[in-house]
Structure formats: C-alpha cells, structure tokens
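Accompanying notes for the structure given below.
All protein chains of the complex are present and in place, except for one that has been dropped.
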Amino acid sequence: MTTTSVNPTPSTSPAGSAQPLLEIKDLEITFTTSSGPVKGVRSANLEVFPGETVAIVGESGSGKSTTAMAIAHLLAKNGSITGGQILFEGRDITHVSEKEIRVLRGDQVGLVPQDPMSNLNPMWKVGSQIRETLAANGVATGAEARKRTVQLLEEAGLSDAERRAEQYPHEFSGGMKQRALIAMGLAARPKLLVADEPTSALDVTVQQQILDHLDHLTGELGVAVLLITHDLGLAAERAQHLVVMYKGQVVESGPALELLQDPQHPYTKRLISAAPSLSSRRLVSAAQRAEVREQAQEQAQGHETALEAAADRTVEASHDPDAVIEVQNLTKSFPIRGKVPWRSTPFLAVDDVSFSLRRGTTTAIVGESGSGKSTVAQMVLKLLEPTSGRVLFEGQDVAGLGRRQLKALRRRVQPIFQNPYGTLDPMYSIYRTIEEPMRLHGIGDARSREAKVRDLLDKVALPAAMMRRYPNELSGGQRQRVAIARALSLDPEVVICDEAVSALDVLVQAQVLELLNDLQAELGLSYLFITHDLAVVRQIADSTLVMEKGKVVEQGTTDEVFHSPQQDYTRRLLAAIPGGSIPLAGSETIDVEAPVGLTDETGGEGDGGPDDIVDPFAQAGRV
Amino acid sequence: MLWYIGRRLLQMIPVFLGSTLIVYLIAFYTSGDPILTLAGDKPISPAVADRLREQYNLDKPVLVQWLIYLGNVLTFDLGVGFNNRPIWDQIAAAFPTTFRLAVIAVIVETIFGVIAGVISGLRKGKLIDTTLLMLSLLLIATPTFVLGFLAQFVFGLQLGIAPINVGRDPSWQNLLLPGFVLGGVSFAYVLRLTRTSIAETAGADHVRTATAKGLSRGGVVSKHILRNSLIPVVTFIGADLGALMGGAIVTERVFNVPGIGTLLFSSINSGESPMIVSLVTLLVIIFLLSNLVVDLLYGVLDPRIRYAK
Partner (left out) sequence: MRSDAQNARRPRAEHWVAPLAETPLQEVDAADTSTAPRSLWAEAGHSLIRNPVFVISALLILFVLFVAAFPQVFTGQDPRFGELGRANQAPGAEHPFGTSRQGYDIMARTFWGARTSVIIGFFAMIGSTLIGGTIGALAGYLGGWFDEVVSRITDIFFAVPLILGAIVVATRLGEMNLWTVILVLSVFGWTNIARIMRGAVISTKGQDYVTSSIALGASSPSVLLKHVIPNAIAPVIVTATVNLGVFIVAEATLSFLGVGLPTSAVSWGGDISDARDALRTQPSMLFYPSVALAVTVLSFIMLGDAVRDALDPKARKR
C-alpha cells in the first residue's frame, strides 16, 4: 500500500490538504484471555482525511470495533497494541501516556458508542453528562455550559431540548438517547468522530433520521467520521471510502461505489452477494421462489391427503382450503398499571389482525419495535391467549382445545426464536436437545430417535459428531441450525420464525436463509416469518404484511408491497432500507420516494399517550 | 415513586404482623404450660397460677392474646419482669448502650469497608486485592466471640490499651473495642459487596464512554463508578444497623457490656420468657424498620425509581 509522505507538524491542516488526519499502519492488537493470547487485529491499514467519512465494514470478529477503539486507547483492560502505529495529524500516538491521550480524547477524537441503553450513566441527568464533556475539555463551565448543552442537544435533533437536558436517561427513548450520545461526542468539536455502530440497536426509520442528521452535522462542522458497521448497504450510503475487514485484517479498501460495483477480493464479493439490501439476487430470487413454491406446494398436498384420513376435525365454514393457518380479527390488549393501582388502561398490542398462510409458502410480518408482530406470533403458537379473534389451524379453531388435542396440535406448529444464545438449554447436549421433542411425544424408540437426530443434523448441514457437544461450544449460526433441527424433529407443517436470523452475521444469515428455503422445498413447510428487516423479506417471502402499532397497515404479495406500496408508512420503511437506493450492476434498486412531512420523533417512556399510562417495558425486571 | 413507597409500606404490614406472631407463638406455645415454665422449678399454688394466667392474658384465645400483646408492645406496656421492675424500664435503660455499640460498628464497617472495597475493586486481581479478600474471608469465618476474645487478649491483656470488661461504665471510649469487634464481620461483607459492585461497574459501557469524553481517571472513578456502585452498599449498611442490634448479644457477653444483649442473655439463663419475648420482638421491629428505611432510601437514590413515569 502506497503511503503519503508524513508531515510531522501536529497543527491542523487546512481543508483539502494532502495530509491524512488519521493513519493506521500495520496495527496489531492482542488480547490476553484465559486460554492464551488472542490476536484481535492482525494487520490493519487505513487512512482518514479531514472532513471525510470512512466506513469500516466487517462481521463480528473482524476487528473493526477493536481497531477504532484503539485510536483513543479505549481498548478493554486485557487488550493492548502489540505492533504497528497510529498517527494522528502526523503524530505517533500509539504508545503515548494516559495523560497525553486524555488531551486528545473529547476535543480531538470523539466517540459515539454503540448501545444507547448502556452508554449513558443512569444516575446523572443527561444535561449534566454533556456539561461534563464541556468542562473536561475546557470548552465551557457554569451558565455558559448550560446554554451550550441545550444548543448541542438541539443540534443533534432533540426536540424540547431545554426540558430534556434536565431529565434522566431512562426517560428518553432509544433514539433520543442516541442523539444525546451524538451531542456528547461532538460537544468539544473533535476533528475525528468514531461512530461505533451508532444505530444498529434502533428501528430502521429512526436509524435513517439519525444518520441523516449526523451526516448533515458533520458536514457542516467539517468533522471526519470513522463509521463502524456490519451493514454494507449502510456503509455504502453514508461513506465515500470503504474499508472491509475480515478476521483482523483489511482485505479491501477503496471508494464506496467502486468497491460495490467492482469488488476484487473474494470476501468482499461474498459480502456483497449475501447482503440483503444490495443483493443482486433480488430479481432472480423472485423467480426462484416461484419454483420453490411450486415444489413446496406439491409436497404439502401429499402431506395434507395423508393427514386427512387420520384426522378428526371440525372444519369451519369460512375456511379457505388452501390456508394452513388463518388468523381472523386477532386482538390482544394488555392492562397497563396507571399511577393509581386500581386504574389501569388497556394497551392494544395487536389490533384486529387478519391474514392467512397458504400451505407451502412463506408469509412475512414486518414491523418496527412495538408493532405487535411478535405478539401475533405468540398467539399463533398458542403461548398467549388472544383477547378476541380466532386462530384457525386447517380450519379448526385452536381455542378451547383439550390438553391432549393441544399437545397433538403443537407437533404441527413449531417456533424458532431470535436469540441463538438463549434458544438451547445449556445443560443439554445437542443430541438431547433435538431428541427431546420426540421423547416428549413418545415417538419411536431410542434407536430410531438417534437415527432421526443424525438425519436432522445432516439436513441442517452440521456434522453428526456435533451430537455429543454442548451449546457453549457452538457459534451463533450453528446454534440456530440446531434450533431448526429441533423444530423439525416432529415433522411439523408450519414453522414460525420469530426474528430467527436477525441476530446473525450477514454471511451466516444468508446461509441460514438458504437452508430454510431448501428445507421448505424439500419438506413442504409453510413459514410465518417475523422480522423487522424488509430487505430479508424480499429474499424469502411470498406474501408480506406490514404492521404498525398493532395494526396491519399493508398486505399483499411481496412484489406488490415492494413495487407499489400503498401506504405512507410502507413507503417510509422502504425508503429507510440502508443502501437500498444504490445501483448495482444487474440488480434493481428499491427506489421509493419517502413521503414528505416526516414527523420528528416523539418519544420517551412517559410521552406516549395520556399522562397516566406507563410503558409496560419500562416495568420489566423491576421488583 | 409514590407507587413504590406505597407498595413497600403495604408489604411491610403482613411481615410485621407475621414475624411478631411467630415469635409470640414460639415463646408461649412450644412446650408445656407456659405458666409452669415461668415459675421454673418453684412449685406454685393453683391460685397463684390462675392469677399469673390472668396477668399474662393466657386465659384468652391465642390470637386475641397476641393482639393484646401487640397492642401492649406498641404502647410500650410490657408488664413486669421477674424482678418486679417494669420490663420497659429495663429495656430503656439498656437500649442506649447497645445503640452506641451498633453505631460504632456501623461507622467502622462503613469507613473501612468502603475504602478497602474501593481499593480492592479498582485493583482487582492484584496483591492488595487478594490480601484484603483473604482478610475478609478470615473475618467471616471467625465467630464474633472468638474475634472478641482475640481482641481482648491482644488489646486488653497484652497491649493494655482497652478495658476488657466494660461493666459499669459504657462510655463511648470504652465501647470502642467492642464496637470494632461487632463491626468486624460486617466490615468483611461491606468490603466484598463494594468490591464486587465496583469491579462490575468499572467494566460498564457508560464508564468507557466517560473515559472517551476526556475525563481524568479520578473524575471517572468518583463520578461514574462510585456513584453507581455505592447504592447497594448504602442499602446494605442501612439494613445492617438493625441487624447489629440483635447481633450485639455475643459481643456484649464477651466484653460484659450492660446492654440489651446482656439483658437477653440473663433472661435466657433465668428462663424469663416475657422479657425474652419482649426483647426479641423489639429487635425484630427495629430490624424491619431499618429495612423499610433502607428501601425508601433506595427509591430516593436511584433516579429510575424516583422519577419513574
């Protein structure tokens, strides 16, 4: 990699000069763990010039966050820089003392951390935490600081900033907290802002608003941004220069568009082909889906005729013969405790939702947090009782089933949940986990069950030797595959995927989605796919439901919803897909005009609705 | 926050009633005729027995007795002891001494415990941490009376700087050594609690953010680590004050302190049930009250509860 000649004077370079603001050369970072030293970053090289935005893209374990944190010496206690150099404005800051690096922190190099929930001190008011930054960097104190704080919060897009500055973090919503963190990061006007996945914990529409705002701010102030993200689409949208990292090394870097349209390194190519928002498989997948769907339906018909003989069911008159699951006017309301114990207000989590899942197909329910999509899934799984409305399984109402009938029904509908690290019992070996359902329902004997477990592991592309292992030895993607195997052990007809791939890395996610697709064709499964990720929906779903605040906002085939969205909300969601509008060779873009008059985000746990309603989620975990 | 306070108060009521009931039941109903046990080995005539029965309300149904008793407790009418002095007077005389002892213990455990815990927590894994940890283990493992004897031996006999027998003069000065001993085990618990709390908080995300802002190490520790991690410690210490009053019995016996513990001990020896029950009930009530105060304190200190919308 060619280097520019380094100008050793640490003074601020005028805009447009040839000297990089930040240079990282052959950086090596090692962590000491209980099993010996581990290299988190092997050899990283990158440059950031004044005023530009550079994005580091990579999956978990790529070393992207580690590299960024190392700049201001913010590594964890067991990590240290063991090789290479970090140059800030030409000055080598790799091994400077704590005192010297502290001078840089805040007013030269700012940080916007990842998780808004845990990065603000819950004991101090938000305003005082920003004032702290101002005082620590010698910007302002006292009354001047208070004024500045309100200005900074307004700058970051927080409405009603003066009142908000006197509030505590728990009174802010997630997006508002992130804006406060941005204000804090920019408070002392640093030259470089390190933004570590600043919006990955937020809903996609909020994400877009905040990133737009951040772009605007940093553009105005001339701040260079080092953006860390796992989302290639987002990186391409927000940065001019991309750096792709894989297993602790930089594998490719260059101008964003060029990288996306002409990737050289095989890893970059893999990333691009797997990234849902940029996938050039979009057109192809639609056709492929049609083929898969036909196959699945044929399989499923065979299934149905076999079961019909054995069944003893009362079929509803309004039943659509093609639908394996039908949801009619489903409603769920939760009583929320008000300020006084006997006054409680109902909170409608799900409001009059109706749809049907046709045999052998995939229906996706899309929505942001609070839309009620997971609640719908729980009611379909009969883990939650609806307040009103019905769920029909093959025409039969699932309410009022006796215990044995319910148990028989459960065999036919199985869930896969979001968090791979909580979905398997840590005390059970993989074999026992997959075998348990069969044992519960008294299917087969020990030998036939073992054979089935082997077969299932094979289906999910895991080696049979994994049987004797325990979940703590498996990666997230592997655990999720075991969860799929478990779900299939009873030969269900319907699988409910509740954000089943949302917690996985991009490449792993692509793998699992492909697996689900193949299994659907092979076994004639019907999927109900719950997700917040519209881009994923496009790859896997035949029909789509969009939910907002408990109601179904739009419904139709996936193509219809994506190509001709009827509702404002849907259009807003589509427009917010990161990187959706970036043209790639041979693929189409999601070109949607965002509706005008976007409402600025209201929020805060106390702001939704009448004064005495308390957000149920704020109560969680409190004794 | 009102909701939180209200709930706590409501929860306290059944607990208060239940615990006093248990003490009362055990005291008067575990075995035999309470009157006979009251009398000890002395034979009494049926007439005297009847009079005593009436005096102690033993002719009424259990729950009624208990309620009467409760009423008496709340109005401080505890009857007379075997020596014919009013029980309440005896308790009132002994109470301040034990209270002083408990206060000294609390001061000791707070100051030393928190400081040691902070040092230990910030330097986790280093030599000073391991040493303090071992010290805390030793203190927890050694029974208070052994600690007491050890203290008497070293400071009283060998060094001669403190009286080993407090006896008639329970001044603050004389109570220092017993206070330290009483606070010994609590000191160990406070140390460990502070240490864990600090170590956990030190690794928290918001601490890293504070460091990233450019705060000095001292600033980060005092404003972001201490403030957050000391809340559980404060609440523990608050509750401990109530617990110490009861735990003083051993220390008072070792150092011959004329407090509630000694009173309790002598009543045990003489089998004087009314006194025992009164004392234990009183101590339980104090314990409950200190817990309640601590819970409320927690609600005030944690803004998530204070400003819950």
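Which chain is which? They are A and B, in the order written, and residues in each are numbered from 1.
One rule holds for everything that comes next: a contact is a pair of C-beta atoms (placed from the backbone, for glycine too) under 8 Å apart; a residue touches a chain by one contact, two chains touch by 3 or more.
Computed from a predicted structure; not experimentally measured.
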| query | Of the residues listed, A:39, A:189 or A:270, which one is in contact with the missing chain? | reply | A:270
| request: Quick one: say which of B:250, B:263 or B:294 touches the chain that got left out. | output: B:250
| task | Determine which one of A:53, A:67 or A:108 touches the chain that has been left out. | result | A:53
| field | Positions on subunit A contacted by the hidden chain, ascending | value | 1-2, 4, 15-16, 18, 33-35, 43, 47, 49-53, 215, 219, 237-238, 240-241, 246-247, 249-259, 262, 264-267, 270, 381, 383, 406-407, 410-411, 414-415, 417-419, 421-427, 429, 436-437, 440-441, 462-463, 465-466, 468-470, 472-475, 477-478, 483, 486, 490, 507-508, 511
| remark: Even though one chain is not shown, subunit B touches it at residues 11, 14-16, 18-19, 22-23, 26-27, 29-31, 37, 137-138, 140-146, 149-150, 152-153, 157, 164, 200, 243, 246-247, 249-250, 253-254, 264-265, 268-269, 271, 273, 276-277, 280, 283-284, 287-288, 291
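As a working rule, only the chains that are shown with their structure count from here on.
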| said: Please tell me the distance, in whole Å, between the geometric centres of subunit A and subunit B computed from their C-alpha atoms. | reply: 50
| Interfacial residue positions of subunit A with respect to subunit B in the complex | 72, 74, 76-77, 98, 102-107, 110-111, 113, 115, 118-124, 132-133, 136-137, 167-168, 170-171, 181, 184, 188, 337, 339, 341, 604-606, 614-615, 618, 622
| Residue numbers on subunit B that touch subunit A, as the complex places them | 2-3, 6, 203-206, 208-217, 219, 223-224, 227-228, 302-305, 307-309
